[in-house]
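Below you will find the structure I want to go over with you.
Here the complex is missing one protein chain, while the rest keep their positions.
Right after this comes subunit A.
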Amino acid sequence: MAGQAADSRSSTSKSSMSEFWHGARFGLPVCIAVSPFGLLFGTLAVENGLSVLEAVFMSAFVFGGASQMVGIELFGQKVAPWMIALSIFAVNFRHVLYSAAIGRYLAGWPLARQAFAFFLLTDAQYALAESQIQSGRKLTFARYMGAAVTSYLTWVATTVIGAIFGKLIPDTSAIGVDFLLPIYFLGLVMDFRKRPLWLPVVAVSAVASILAYRFVGSPWHVLLGALAGVALAVILPPSRSGIGAAPAQAVENRA
């Protein structure tokens, strides 16, 4: 671990700058797609009785759109404080999967960098990191931060704007901003189409998440649907999953 840390430090600041910008460019769709949700969150937070400062504090420290929406919904309903915290935890529980999957690739970084990277590990950030690894590029700290920091700043900034000017924002559904994230996530699903078991995993997760959405409700469909797809990959014999036969991905990443 120490050796790899020294490696990453020896890279010149110029190349880490270009790595950062590469990450930022790759994360640009995320910034565009989350902006309306940041504005919406800021607006709704103030409508539900939070101060502007509290709304911004929530975006800056929780940094998880869906859980923040659930949180302010409960703030508006005078629910017990521990129930609000527990609901935020429940909505965000899916991150355990991301954390387990991505930790392997961050393991060579200094601990403080890892700790910071995990703080910024959202749905989109996880997907971007995995797709960098999938395409055979090295996931550097600068590249990770290029995407993560820009979407973090976008999220916090749009929350501020929404909290202060929320009442002035017209209905945005006519220009389609509410459906940008599904399009973006579809693109990321497609990015992984060369992985072993891609089609069966996608099919099982799609059916399971739709059933869970109908019968259990949001946001549990994310965790339940994902677990169904992951369970399929675990149950099928490892030879079908390309483990052992061609660990190309792991080798590339260590290089």
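Everything below uses one rule, namely that a contact is a pair of C-beta atoms (placed from the backbone, for glycine too) under 8 Å apart; a residue touches a chain by one contact, two chains touch by 3 or more; residues count from 1.
Convention: contacts and distances are computed from a predicted model.
Enquirer: If you look up the hidden chain in UniProt, what protein name do you find among "Ferritin-like domain-containing protein", "Aspartyl/glutamyl-tRNA(Asn/Gln) amidotransferase subunit C", "Branched-chain amino acid transport" or "Phosphoribosylformylglycinamidine synthase subunit PurQ"?
Expert: "Branched-chain amino acid transport"
Enquirer: In the whole complex, what residues of subunit A lie against the chain that is missing from view?
Expert: Subunit A touches the chain not shown through residues 25-26, 28-29, 33, 50-51, 54, 57-58, 61-64, 67, 71, 75, 81-82, 84-86, 88-89, 92-104, 106-107, 114-115, 118-119, 121, 123, 126-127, 130-131, 134, 173-176, 179-192, 195-198, 201-202, 204-210, 213, 218, 221-222, 224-234, 236, 238, 241-244, 249.
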